[in-house]
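Note that one protein chain of the assembly has been removed; the remaining protein chains are unaltered in position.
Entry: chain A
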Amino acid sequence: MTEKLVIIGNGMAPGRMLEHLFEQVPGRYQVTIFNAEPRVNYDRIMLSPVLSGEKAFEEIIIHGDGWYIANGITLYKGHKIVAIDRTAKTVTSDHGVTEPYDKLVIATGSVPFIIPVPGHDLPGVLTYRDLDDVQAMLLAAQSRAKAVVIGGGLLGLEAAAGLNSQGMDVTVLHVMPTLMERQLDPAAGYLLQRAVEQRGIKVITKANTQAITGKGKVEQVELADGTIIPATLVVMAVGIRPNAALAKEAGIAVNRGIVVDAGMRSNDPDIYALGECAEVNGQVYGLVAPLYEMARVAASQLAGNEAAAFVHMDTPTKLKVTGIELFSLGDFAEGEDRQEIVLRDAAAGVYKRLVLRDDRIIGTVLYGETADGAWFNDLKKKQTDISQMRDTLIFGQSYQGGASLDPMAAVAALPDDAEICGCNGVCKGKISGAITAKGLTSLDDVRAHTKASASCGSCTGLVEKLMVLTIGDKYNPAAVQPMCGCTTLGHDEVRRLIKAKGLKTIPAVMQELEWTTSCGCAKCRPALNYYLVCDWPDEYADDYQSRFINERVHANIQKDGTYSVVPRMWGGVTNAAELRAIADVVDKFEIPMVKVTGGQRIDMLGIRKENLPAVWADLGQAGFVSGHAYAKGLRTVKTCVGSDWCRFGTQDSTGFGVRIEKFMWGSWTPAKVKMAVSGCPRNCAEATCKDVGVICVDSGYEIHFAGAAGLDIKGTEVLGLVKTEDEALEHIVALTQMYREQGRYLERIYKWAKRIGIAEIKRQIMDDGEKRRAYFDRFVFSQKFAQVDPWSERVSGKDKHEFRPMASVGFAQAAE
């Protein structure tokens, strides 16, 4: 018989507990989760990369909606539990849902500590705890104004670095003399401060915040010494305390946190607590490794193993700020019974300190170079006597016994029980065992099977080395396909970093993202040029030397080096004057081939490059503009004759096609975009194999997308049905803009849609009106700079050099 398990809270600890539980006793419990946050379970340690723009929220989700469905879990999103009735064994949410339980797990996490200074409740004062905080900070950062972060600990510094990379002017206030004093000794704290300041973040230590002031919102922060710091955003990151109020009200024993025994059980035998809200053996925890250990214990207990017990462990601290390497572990206070070994390399910015007692490591601080952290951690955990290697200990593992300084050898030399992943407590033997036993060849596989490197990711390098050691060449490190040989970054990372770091030129991208070539290659330069055009439509100056020849000269190069010219014929509609002008141009320039294209227009082939401007001039006289038949951009909108002529037509498909084309021409996209509008389901315009297609029906407009009829053949997916032409236009434009912002260069809509998920696209375009309009508005803004006919520009003299030879030489000589 299934028992009812109710969980209050949906953070990382209960998520992990359920994974263990389903593995051990599948089907035993019917699970219901109440989550005060309106979303699924995500990797909270990765919020800092989301804030800095290095990751998207989607990338840090641990359990997507599908996981809850697959495991039969009822998840109440946005439900806060307001009461636990221990007699009736029920919980009740603020939305009035009451749920009975057999076993209850409280995982309410922690609440940020707010310094009770005057003004702490002004709008603009935030904490740094969940995705809502991050989103509020990102919103505030758009103003590029000043921010103050109160608290120079782990969270405060990560928040400061994130806001700084979002373009804000950031000051960190720290009440102690050095940063992160709980994890770092003063020397390392000083080095850290210098590195933080080098990024343009101001740091004030010994800063005692006295008040936050402003009229109706934050304007400044005042310190006890009279210093005044202007700010429109204040982030308080001064610490957390267990969120145990609910348990206390229910009469459960609470000290600092909810008091539980080593089996994570509270004084009510049917109620467990785990995570940051729990207090075990007098300790509360905030780092993920002990929380995951609690999850393991609680799962075993719920599965019936009453021997499972939580054991205290020290956990290394790492700062997740790109470019700052920092590792600290254990106890490093000075004392009479302790000795220390210190290594300073000022030039390299390296500082290492080991604190020893009785020839055993009890504390480690590594700054600037942290590769030996795992080894020191291992020595400490095992209480290894280091007297034999004392002289060289600080130089790290690879130095011992005269071994080479090869990092591979260092990993090879680690014992099987050395911990590789601190977050998940995974040791070397478990990883190499899983690789061999299950034939794992990619990092993602190893993450899925062992959890190693699946949380904060800082051990990824070690795991990869271990994979190489275990399976050699079979390891496929390119889980993310790099854009090209000039970088190790994939398209998505590059796009995100362009936005996050505000990179607005190709050289800036290459400099900041550490391109390995001096000026890129023919693969990355056009991609970067597109990303910059798309992201900064008003600021970026299009780099023509980074465009493929067709887009540079606005015609299609042919195999013999001549070009083809396709003028726009809106919706495939033309008239006698236009046809006559085309005929005249064909005669005048002796164009050898004229052809009707698949997109309902006329192609003139075999034109010499020098003649292009003259051809365009004549076509322009007749009112033609460029058809962008060469562009990674909007090509054609194919139409049928619709309700004006056709006896079956339900709407004015021709008119709507023309309207779409006139609205959207000139826009650049990741790859070409072809559209069509059919006036009835007979679909004469073949709209159901286009990038975007519309099928008109009596009740409105059925919007289709993600079709293909080229290398691949694929029918479209239905986005949805809308009633009016205006709505249809808004949806199509928003869809295109979403694709413009997310697509990888040369990735057609159907491939992008497959990657993102049809459901997600529907959700953003059909269901989320606010999002749809925001996409629409961004497209319209970008069109202000895009709808310039490139042909008429060149007829009036732009890029003359493109079309003329530099010189003609030597002909007289040859005649001799």
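What to note about this one:
Heads up, the rule we're going with is that a residue touches a chain if its C-beta (ideal position, glycine included) is under 8 Å from a C-beta of that chain, and two chains touch if they have at least 3 such contacts; residues count from 1.
The rule is short, and it goes like this: contacts and distances are computed from a predicted model.
According to UniProt, the chain absent from the figure is "Assimilatory nitrite reductase (NAD(P)H) small subunit", selected among "Acyl-CoA dehydrogenase family protein", "Branched-chain amino acid ABC transporter permease", "Transcriptional regulator" or "Assimilatory nitrite reductase (NAD(P)H) small subunit". Interface note: of A:215, A:647 or A:801, the residue touching the hidden chain in the full complex is A:801.
The residue from A:517, A:621 or A:699 that touches the chain not shown here is A:517. Summarising the interface, chain A meets the missing chain with residues 517-522, 525-526, 544-550, 552-553, 557, 559, 561, 801, 805-811, 813-814.
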